[in-house]
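Heads up, one of the protein chains got dropped from this complex, but the rest are sitting where they should.
Coming up: chain A.
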């Protein structure tokens, strides 16, 4: 019988109820059972002043340090120990010191801080790994267990078996949980290092082959001086590269710059800024780049003088020694060797951009001087992502836009001219390192990895990875490629023997913890926030409130674990997080910037802008002065002899060129899986952070974009539930039928939490169910935008 079928019958009767007055056989009184939670105050405070409106409000300026490219000012209004409201930057707004205002993610931070699902207590796994069964334990037990396993695994397998996974949940500050784990591991024998990242992995390795460095960007105020901007696969309206970047784009437009956006999707950036949107098929950017270069070469639009002076490998006359005839850029473009001139018509067939449009953009870009070709990193997270950044750099070089105000050198595009002191240091006695994307390979077959796989610092590893610290990150499952493959690997408790996760929520990665620790948000600790590699500002990270529940800062956690090794003092040097923030500020003032504000000023203003008389222009010293490029030849290497000597010319060509991608539009697998699948950084998330904020889900729902042509062929209507699948797995998601995506391509915003049903099938649309673990050839980086898949109405 349902409990509500008969209200009258269910209603408590007074007569029956009164029987409870006799029910005092046991000491059923307050405190008899259950912990008493209300305590009598030692002295009764006066009634007045208790009401919230009468209590003083303290405004603490703080900053989130997750893996967003920007840093905004978050003003926490604190009343009686609780954050009641969030404001943002209210300092004066000036073109060189713009306000650093929060976007919807930043404004919604109370939803994260006070989310009912916060991890509140330390836990240990009690079921099978990944099953999700945990039991609350004391901090003492958690710390004992971690210290014990660190030692046991270190003794048994050697330090190379201990690994701290790439994690970016709180990565851009002085502390960063993963660095605290590394520090302690370094102090107790060492750990296996990783190199590179998941953001610009291919670019980071490839760009230096052209320019000798990844610092190929210029400061954002430089674009105020440009006439023509190509945002190639860059979407700063959603993926905040740097908080003030969009102000400068807006101002650049006001100054008359034309903006072209090249992207498979009609992004928010296109809507807001583009004079023209050029849709392109994923993985084919280099075909368009080749054709643009072809137009410039055949129509003599290139900068002869610049190329002559600064570049290697443009034509046969400027080739390095020891390379046979016909390998220069010009020979490739004109088809001297392969008989295929890289004409716009050739490119149109590959990339889908009309030949006439390619000609037009090539001409406009080559003749609008100065012009800025700025590359996003989405396109380089591809099977041959190395080519895309070198291709962009090639166009910037042959048009002479490198080293000039208002130009832009393309490539990775980092720039920085201001820094703070990071006072917490450590040195890992282990020198072996792997590319970060290959960690799952190092679990499976670490001892078999060779230099060919990107192993450095040793010829062979002595052990597979046996211990993983995954601190404030979701790369263990959600953000790594091929979730089904990864989870299967982690479920095997004989492979990785011990996993520690510290986080705010029960993420798909946290589910695979053996010990699960409740971490803190930035509101609960001191720090200093720095933007990615771009921006002339740092943001103060004030502590607004004490850690909630039994949550602990990872700095304190690892200091406590260090105590078990007798190293607490050595680990912390007797300093608290606040002490370290003060050390950083003092030393920054003394060693780097004499006008850096004091702790008091910095905490009051919440932000410090570094000001400069003129924009930073990447490679200005090389082009205007006598400085050489940091390449082997000292010049821009359109042709890289170092790459040539690797002798893998098909996959790692010495000049940037279009290499047809596996699972690209020319792969025969297209018969079976006809749609290219890409992801993007969604405005409602920062990677996988904020996925559990329902307000942001309302603002921007997790859904798959599909073009009406593709939808109609499959009988899919807007809002339909669909199944997306390939050989690696399947997921369910709602479809958004829209012309904002190019036909033949579907898009699922990256970062949604893997939410399997009982059969293990994702119900939320977690992109990495469908992505591959096959790395790029040179950088061994993540190709998560290169996928073929099929869609069916569910």
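Just so we're on the same page, a residue touches a chain if its C-beta (ideal position, glycine included) is under 8 Å from a C-beta of that chain, and two chains touch if they have at least 3 such contacts; residues count from 1.
In this section, contacts and distances are computed from a predicted model.
As stated in its UniProt record, the chain not included in the shown complex is "Dehydrogenase", which appears among "Aspartate carbamoyltransferase", "Dehydrogenase", "Acetoin:2,6-dichlorophenolindophenol oxidoreductase subunit alpha" or "NitT/TauT family transport system ATP-binding protein". From the set A:56, A:116 or A:339, the residue in touch with the chain omitted from the display is A:116, counting the whole complex.
Interface residues of chain A facing the missing partner chain: 1, 3, 10-12, 16-21, 23-26, 28-30, 32-41, 44-45, 47, 50-52, 79-84, 110-111, 113-121, 123, 132, 134-136, 506, 510, 516, 545-550, 692, 694.
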